[in-house]
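Missing here is one protein chain; the remaining ones are kept as they sit in the complex.
Letters are used for the chains, namely A and B, taken in the order the chains are written, and counting of residues starts over at 1 for each.
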Amino acid sequence: MTKPSTVIAYLAAALVLGITVVPLLFVVVGGFRTTAQVNTAPVGWPSPWVTGNYTAILGASAFWQFLWNSAVIAVIATALAVGFGAMAGFALSRYRFPGREALYGLFTIGLLFPLAVASLPLYLLLRQIGLLENPLGVAIPEAAFSLPVTILILRPFMLEIPQEVEDAAVLDGASRLGFFWRILLPLAMPALSTVTVLAFVTSWNAYLLPLLVFNDQTHFTLPLGVATFQSQYSQDTARILAFTTLSMVPALGVFVLAERRIVGGLSGSVKG
Amino acid sequence: MTRRLELALLLGPALLLFVGFVLAPIGVAAYYSLYDWQGFGSLTDFVGLGNYRDVLTGAVFQGAVLHNLVIVVLSLVVQLPVSVALALLLNRKLRGRAVLRLVVFAPYVLSEATTAVIWLLILQPGGFVDQLLSGLGLHALIRQWLADPRVVLLTLFVVITWKYIGFGIILLLAGLQGIPRELIEAASLDGASPWQATRGVVLPLLGPTIRIWIFLSVIGSLQVFDVVWIMTLGGPANASTTMATYLIDHGFKRYEFGYGSAVAVVLFIICFAFALVYQRFALRRDTEGALR
Partner (left out) sequence: MRSIRPLAVLAAALLVAACGPSGTAGSGALTWWHNGTSDPVKSLWQSVADSYHAAHPDVTITVDPIQNEQFQTKVPLALQSDSPPGLYQQWGGGQEASQIKSGKVLDLTSSVSGWIGQLGQAAAGWQVDGKQYGVPYDQHVVGFWYRKDLFARAGIGAPPATMADFTADLGKLRAAGVTPVAIGSKDRWPDAFYWDYFAVRECATDVLRQSVKTLKLDDPCWLKAGQDLAALLAENPFQQGFLGTPAQQGAGSSAGLVANGQAAMELQGDWEPGTMASLTEDKDFAAKLGWFPFPTVEGGAGDPGVTLGGGDGFSCTTAAPPACPDFLKYIAGVEVQTKLAAAGIGLPVNPDAASALKDPTLKAVFDYSRKASYVQTYFDVAMPTAVGQALNDAIANFMAGKGTPAGIVQSVGQAATGDR
């Protein structure tokens, strides 16, 4: 790393930070203003700083209820998507069998259809199997729709792992599944962390599925919870911004945890 | 354990979930597309391919396809280099890079609804963006960001880029982890400059990840909905309509479930055609590479 290139790197980083962070600041700082303040001067610091929005949200049990609901659903959906996705990715990368590419293609097809279109049949299906008003009614379809991206990303990463590693494991007496569990998965940690974050965030921000499944407010997830600050003709913008900021925290937390595994995990070669 | 059983165990759960909750509903939705149906009562008005004919000959839909293609091209020409450059940047040992990564990823975590609310505030006439441009002496660049039909699609592209760049970056970061340090060091020992090392060693090895990024980005661009819907509803006068907003606007919002499903199937076929061609030509190398 020569000095000039490091300087340029820092400058570029500062530029990126500036462009990205300004709108984000709006959201976070906006929660410290009143809606009237936001409306009078959309861009500006709070004058005065108002903690009422944040305290009101954190103090109301509704927020924590929504948070819990979102968390339960996101954890289940992510676990299912990544778990089943990793297993399927393994099968599609380390085994050879007729129709393998076609199967991989089939999973990819799930990416090509927006969820909204399948909403009516999905609703009817969920009603039929009795999963309405049930967190599983959201988590399971979410996991199903996350499978394509998960498999799409995991499979190439799993393909990259050299055959020698697998052969060595077999020589050491490990079964295929043992290799999967004890060697492949740890090696694929960057990819696994990536798909975990993606599946979690997708579920965390999901709006349409919870909308279809839940009518009872006590089952609502965070994105549905925003509705409580909006009426037919107006919205409490400042409170919405505060609510959104708080909603982001858990998802960002998952990102921070996973990020260490994406980049901090294994540096260096996979050989040996 | 027999190999067959292993395969069944590994593939079974994913397949079950996928077929039951994704493929089956999609199939039913495609079935709706053959009917003229308002969502009430049973399916009685069979129109066969009539909906498809209406979709493909409609001027608004054709405009929507064009808008989607513009976004696809822009994402490849603009987002790709920026994402790769940022991923390379964030992979270096910079102080505070963890914070930087968090900040770059945060827009992806933000809900679409709030993204739109924020950007609507920022892009107001005389708002933050306009003030900033004035302050920098770039007054001549100010436009009606959301009201001018010639500019609105580009404005939306900027917002979309802001929102989704984090997604690409973590993907590319994951890909960068698989590139052995020794190779880069060897290159520099051979006298290559950092840029040459990047170009000659890192980028080719990042190839598979980049190709996945391209795939997801193109599909995402073809299906873009939320940001456009909340910020402009596809307007003004259909200047920013995308296939997905058209689907919701002229289909479901008008209670035309059959027609909307037909639009979805057309969108699907377009994505599928791309996926097919892409898999055949771009991804083939990746799958063959590791097979032994």
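Basically, a residue touches a chain if its C-beta (ideal position, glycine included) is under 8 Å from a C-beta of that chain, and two chains touch if they have at least 3 such contacts.
If you're wondering where the values come from, they're calculated on a predicted model, not measured in any experiment.
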| Pick from B:V129, B:L146, B:A244 or B:L267: which residue touches the chain that isn't shown? | B:L146
| task | Using the definition of touch stated at the top, determine which of B:L7, B:L76, B:L132 or B:L233 touches the missing chain. | result | B:L233
| query | In terms of residues, what is the contact footprint of the unshown chain on subunit A? | reply | 35-40, 42, 119-120, 123-124, 127, 211-212, 215-217, 224, 227-237
| Mind pulling the subunit B residues that touch the left-out chain? | 36, 38-41, 54, 58, 117, 120-121, 124-125, 127, 144-149, 152, 232-233, 235-238, 249-250, 252-257, 259
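In this text, only the chains that are shown with their structure count from here on.
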| request: Report the inter-chain centroid distance for subunit A and subunit B in whole angstrom, where each centroid is the mean of the CA atoms. | output: 15
| What residues on subunit A touch subunit B, complex-wise? | 1-2, 5, 9-10, 12-13, 16-17, 19-24, 26-27, 30, 38, 42-43, 80, 83-85, 87-88, 90-93, 95-97, 101, 103, 105-114, 116-118, 120-122, 124-125, 140-141, 143-145, 147-149, 151-153, 156-157, 159-163, 175-177, 190-191, 193-194, 197-198, 201, 204-205, 207, 223, 226, 237, 240-241, 244, 247-248, 251-252, 255-256, 259, 262-263, 265-271
| note | Listed in rising order, the residues of subunit B that touch subunit A in the complex are 1, 3, 6-7, 9-11, 13-15, 17-18, 20-26, 28-29, 32, 39, 85-86, 89-94, 97-98, 100-115, 117-119, 121-122, 124, 127-128, 131, 162, 165, 167, 170-171, 173-174, 176-178, 180-182, 194, 208-209, 212, 215-216, 219, 223, 225, 244, 247-248, 252, 257, 260-261, 264, 267-268, 271-272, 275, 279, 286-287, 289-292
